[in-house]
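Quick one: structure below, then a few questions.
A single protein chain has been omitted; all remaining protein chains appear in their positions.
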Amino acid sequence: MGYFTLTRLALKWALSKPVTTRYPFEPRQPVPGSRGELAFTKESCVYCNICAKKCPTGALVVNRAGKRWAIDRLLCIRCGYCVESCPKKSLSLTPSHGTIAITKDREWF
Amino acid sequence: MSTEVVCELISADCLVDRVRALKQAGWRLVQISATRLPEAVELTYSFDRDRRLANLRLLALSGGPGIPSISGVYWCALMYENEIHDLFGVVIEGMAVDFKGNFYKTAIKHPFASVKPPAAVKPAAAKAAPPSPVPVTA
Partner (left out) sequence: MARTIIPFGPQHPVLPEPVHLDLVVEDEKVVEARPSIGFIHRGLEKLVEKKDYQEFTYIAERICGICSFIHGQTYCQAVETIMNLPVPPRAHYLRTIWGEFSRLHSHLLWLGLMADALGFESLFMHSWRVRERVLKIIEATTGGRVIFGTCKVGGVRRDIGPEAAADILKELDGIESDMREITRVFLKDRSVKDRMCGVGVLTKEEAYELGCVGPTLRASGVSQDMRQLGYAAFHELRFEPVTRTDGDSYARCAVRCGELFQSVDLIRQAFARLPGGDIAVKVTGNPNGEHIARTEQPRGEVVYHLKANGTKNLQRFRVRTPTFANLPALLKVLQGCELADVPVLVLTIDPCISCTER
């Protein structure tokens, strides 16, 4: 039973550097292994449409005839299902959060 | 995993007596679950003692007589019974505290009362159909 039991901890942290990041003045270091933005390599894609079928939210759209691939960044939940099922390994999840989405349109490649 | 669904099918009139016997033997109520079948709502009462599960099952026919409440035996059952009434529309008589449909605030009344037969559901229609993806030719 004590009074002011937090004193030791409070003093220790008052005299050390803050543990929070001064974002946005300091950039945030992404944790390696984190599931962030989806990266697409256009050169190796064969437009087989497997990724669009596996996507649980319907964020991916593949136009086989016109050889176009699109992603709706706001619908993507970064689950990685498409990364696992792509036969040509053209998709990967980068650790960074990605840029802010300004419009609700799909991003076409 | 030591829990298998060992179910005993009973009728609504002997429900309260069976539950009272279980309570006196030291079982605790785990959950009351409801499944919508095409012609009835199937209620499953699960009880636990020493990490073993016992289940009682009964069918509540739509338009049939109401089910007696077991909240006189287990007071906590009223939460499950009110939820089943609010979601499935099953009439349960004699609840210890009857919220009269105000327990679960949903936009439509009895949202789980209807069910599509599984064969008629097309899984492909579930994902939002992507819009026609033909932009200006690259």
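Note that the chains take the letters A and B in the order they are written out, and that residue 1 is the start of every chain.
FYI, a contact is a pair of C-beta atoms (placed from the backbone, for glycine too) under 8 Å apart; a residue touches a chain by one contact, two chains touch by 3 or more.
Only a predicted model underlies this, so the values are computations on that prediction, with no experimental measurement involved.
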Displayed chains contacting the withheld chain: A, B
Selected from B:Leu15, B:Leu29 or B:Ile67 as touching the chain missing from the view: B:Leu29
Touch list for chain A against the chain that is not drawn: 1-3, 5-6, 8-10, 13, 19, 31-35, 56, 77-80, 84, 93
Footprint left on chain B by the chain that the document does not show: 1-5, 28-31, 33-36, 44, 46, 51, 53, 55, 74-76, 78-80, 99, 102-106, 111-112, 115-116, 118-119, 121, 123, 126
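In this section, only the chains that are shown with their structure count from here on.
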Computed distance of Cα centres, chain B from chain A, in Å: 38
